[in-house]
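A single protein chain has been removed from this complex, and every other one stays in its place.
As written, the chains take the letters A, B and C, and residue 1 is the first residue of each chain.
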Amino acid sequence: MKLYEFEGKKIFSDFKIPVPRGGLASSVEEACLKALEVGFPCVVKAQVLVGGRGKAGGIRVAKSIDDVKAAASKMFSEGVKGVPVRKVLVEEAVNIVKEYYVSITVDRSVKSYVYLASLEGGVDIEEIAATKPEAIIRVYVDPLIGLRDFHVRRIVDALGFKGDLAKQFDGIVRALYDIMIRYDADLVEINPLALTDKGLLALDSKLTIDDNSLYRHPEFSETLKSDTRDLSPEEVLARDYGFSYVKLDGDIGIIGNGAGLTMASLDLIAHFGGKPANFLDIGGGARAERVKAALKLLLMDERVKAVFINVYGGITRCDEVARGIVEALSEFEVKKPISVRLVGNREEEGGRILKEAGISYFTNDEDAAKHAVKIAYGGV
Amino acid sequence: MKLYEFEGKKIFSDFKIPVPRGGLASSVEEACLKALEVGFPCVVKAQVLVGGRGKAGGIRVAKSIDDVKAAASKMFSEGVKGVPVRKVLVEEAVNIVKEYYVSITVDRSVKSYVYLASLEGGVDIEEIAATKPEAIIRVYVDPLIGLRDFHVRRIVDALGFKGDLAKQFDGIVRALYDIMIRYDADLVEINPLALTDKGLLALDSKLTIDDNSLYRHPEFSETLKSDTRDLSPEEVLARDYGFSYVKLDGDIGIIGNGAGLTMASLDLIAHFGGKPANFLDIGGGARAERVKAALKLLLMDERVKAVFINVYGGITRCDEVARGIVEALSEFEVKKPISVRLVGNREEEGGRILKEAGISYFTNDEDAAKHAVKIAYGGV
Amino acid sequence: MPIIVDRNTVLLVQGITGREGSYHTEVMLKYGTRIEAGTSPGKGGMNVSGVPVYNTVKEAIDKHPNINTSIVFVPAPFACDAVYEAIDAGIKRIVVITEGIPLHDELKLISYAKLKGVIIVGPNCPGVISPGERVKVGIMPERSFKPGYIGIVSRSGTLTYEISEALSLAGFGQSTVVGIGGDPITGLDFIDVVEMFFNDVDTRGVVVVGEIGGDAEERLASYIKSVGLRKPIIAFIAGKTAPPGKRMGHAGAIISMGMGSAESKIKAFESVGIPVASTPMQIVELARLKFRWGV
Partner (left out) sequence: MPIIVDRNTVLLVQGITGREGSYHTEVMLKYGTRIEAGTSPGKGGMNVSGVPVYNTVKEAIDKHPNINTSIVFVPAPFACDAVYEAIDAGIKRIVVITEGIPLHDELKLISYAKLKGVIIVGPNCPGVISPGERVKVGIMPERSFKPGYIGIVSRSGTLTYEISEALSLAGFGQSTVVGIGGDPITGLDFIDVVEMFFNDVDTRGVVVVGEIGGDAEERLASYIKSVGLRKPIIAFIAGKTAPPGKRMGHAGAIISMGMGSAESKIKAFESVGIPVASTPMQIVELARLKFRWGV
């Protein structure tokens, strides 16, 4: 679960990481009021989870109330990168002397926490990582012993902070770890961490919470219940069913069981010249109810010309899958061609159910994928 | 640092370990008032750190206010096992159905935390340990992973608790660990843990804090500053100087540097027929000031007939030791014969200082020990 | 002898009374796995398909000292505790089926297990099967597997069954099939398992089923570069057209340094002589080409 900038900054503040003064606004009027409190110049920042917000016009400096009005109006009415804007953050503009980068995350290969820090922060950090990897220092923290003074010392030393700034940065480094642990985050990132005439300030926040930990974080799971978090209606539906769902820009809907098999299904469609409209993994052991919901979700999607269902019955039972397909097709008004591939556990029973409903199916996945492409573009 | 029963029980209460109702009293009158609050029968318990308090009359059941008066008067006036009683705890008497034993400590051989628990608690637990070791279960807790549900389950299971009692005991087991960690304890012991008509109750508390951790526990180190903790005046003096000092029942005072060498010095005195009056280790690198204080401490002790000083100068400098001896002997009015053994770092300089002050010394420790015994009992 | 599980495997099932645990206990028993005990706190004294249930692992091990392997079906919030309990009781091979274990818990657990010399397969994995010895410690469907000389290691579940079945039908049976699990942090990595296959006399060729994300495939390629291709390996990588998945801010990109894409993985494999199939079924053709011991 990704947190919005304002949510992350609230947590930063709680852990004594300094952030610019500012206020949250849900309307143009409110944005203007916050700007008057903050003073000019100020910055209006669209609260969206999508990356590259700045370059897409989601961050604007305002020198007057009119500037604020113009910026906020545009954001609220047009959205950013196709995502509607529901809130903007109005913050004081600060004089930036220098921008740093610092984050903590998990390095899955090393199986360790890792701090990343660089003297060269800002929007181009990824490019710096690619072209000058030595400009980014890494300090690993063994999860068995946790953060220790020497780790902090190494990071502070590497960025060359001295005196009061060293002290302030020391506190920020420790706070990142505390936040990581306290909130079961998989990433806590400050980019840029700006050196200003007021000392160090976190100008942006990026915080991702480990989804597997949400059960023990009611502060987030409650939010999720009432908040769509920039998700499309299909994504909200998928989330409610616990499907792993990602929208793509093609036109053949895809359902698989298991992430690997679903990805392979996308690849097969592409291999035979089709364009996947989505990734949808119904997971292991799905019952008819879930299969039906998944299929309806794709039938709802206007872009989808045909659906490819690829199921290998391991824990999942083919009869349940067949039943779900039949129910979805008979209940839902929108009719679209589907290509089903079904093998494994209770395969015969599943096949019988499909046949009785007049739905043909394949046992070979390549044949099924080819058929899906054919019915999507060539008609049957 | 050992805690008094009432101090331990306060911590137990804070961590939701149930203890009997009761109150602390510093005088006979106060004890009577507390007894009236608690009701009868009640128990009057002398707050002393010495073991075997119960058998020595330090715990008395009172059925009336007169009983309380009698018990408290006796404790305050006579002390327990030679230790003055400054406070008594007056507690409700409870109906004991059964007594259990449970504790957590550090097993230095295994290098692990260990829970000890037994169905057979009470005063004879050590005898049970010696004669029926299988009656005491041990559950080790790896310090790298800390207490986990399965450890608790094993202990609860082993004592056979079911239902509500299992739940209550589960909480007690977890609280012991939390107390151990929170207070840097090296022992947290409940003996007996009584099953009563009100459920489980900790009837006694034994808590020892790791002395090396006191610097980060102001709650205890502040107490130590103003409280003599049942120590004799010599022990208080030794504590203030940071000496490792233990009073014994002999008559030859002993000073050494290093615990091993000091113990070996005691053994030598005993080997040659003398009786050590104490163990006093001045530690490594002691300056003249400390040596002087240590020697004065023994000269003060009326039982001491002679003093044996055994120093091997490693970090410690012999000249400092010699200077300390000379100053102590010249400044202090009480004169007692001493036998000095001095070798090692700056031995010649040290020897010169002693000779100039007319003090002879040895380089062989056996000779010096023999001499000490001789001057103590035979005169020179 | 196959790897990780074999005829000497004596299994404990943790979480044996749950829906998954009890179902798969029966299935594993039928397949041939020797299961001596199960655990489920508070359910001690019961039995599941004839297997006795205990409250704690310690009790189970005391009564069944031959147990040397455990499989964990315990729900995510309690799964790490179960694994620690197994480690504490001295079990050296633990297969964790449970999915959804919090990342931080997983991280600490896997670090600890590694230092203790304990093999963890998973979490969030289908388990391990050695068809020649009829030992299955996992949840995979029996039909996909046949005895043979191929070692298969995979990050996925159903895709593994799919590929294994295709290979089985084509006559390429398996020595052992290992699903290392799909979580960001897993006990065994591709390198660990491939090394085991290299050292296993009953394995003559290896199939690696990878997917986008992380750098497990790239690291395997580096490993092969340093030790050599001691046995023929063929591979499939899922996700060529899939989205790059959850992006972890800039940090993810910095750590992965451009690794993680299907192209990066395919390039890494091909550079060390591991051909990569373009569809799951094409694995069979590659097997015919590379595994020359005949069928």
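Going forward, a residue touches a chain if its C-beta (ideal position, glycine included) is under 8 Å from a C-beta of that chain, and two chains touch if they have at least 3 such contacts.
The structure presented is a predicted model; accordingly, all values stated were derived computationally and were not measured.
Trainee: Where does the absent chain touch, in terms of which shown chains it meets?
Mentor: So, taking every chain into account, the missing one touches A, B, C.
Trainee: Looking at the full complex, which residue from B:Asp66, B:Asp164, B:Asp267 or B:Glu356 touches the chain that isn't shown here?
Mentor: That would be B:Asp267, which touches the missing chain.
Trainee: Kindly state which of the options B:Glu126, B:Glu302, B:Glu333 or B:Glu348 is in contact with the chain not pictured.
Mentor: Only one listed residue reaches the unshown chain, and that is B:Glu126.
Trainee: Considering the whole complex, which of B:Pro41, B:Pro84 or B:Gly344 touches the chain not shown?
Mentor: Of all options in B:Pro41, B:Pro84 or B:Gly344, contact with the hidden chain holds for B:Gly344.
Trainee: In the complete complex, which positions of chain A touch the hidden chain?
Mentor: Contacting residues on chain A, toward the hidden partner: 140, 142, 144-145, 148-150, 153-154, 157.
Trainee: Residue-wise, where is chain B in contact with the chain that is not depicted?
Mentor: Touching the chain left out of view, chain B contributes residues 51, 101, 103-109, 111-114, 116, 125-126, 129-130, 133, 136, 142-144, 180-181, 184, 186-187, 189, 191, 206, 208, 210, 212-213, 215-216, 246, 248, 256-261, 263-264, 266-271, 276, 279, 284, 312-316, 343-345, 364-366.
Trainee: Since one chain has been left out of the picture, which residues of chain C touch it in the full complex?
Mentor: 115-116
Here is the rule we use: only the chains that are shown with their structure count from here on.
Trainee: Mind checking the centre-to-centre distance between chain B and chain C? Centres are C-alpha means, answer in whole Å.
Mentor: Computed value for the inter-centroid distance: 54 Å.
Trainee: Any idea how many Å lie between the Cα centroids of chain A and chain B?
Mentor: Roughly 59 Å separates the two chain centres.
Trainee: Of all residues in chain A, which are in touch with two or more distinct other chains?
Mentor: Residues 144 of chain A touch two or more partner chains.
Trainee: So which bits of chain C are touching at least two other chains?
Mentor: In chain C, the residues touching two or more other chains are 108, 112.
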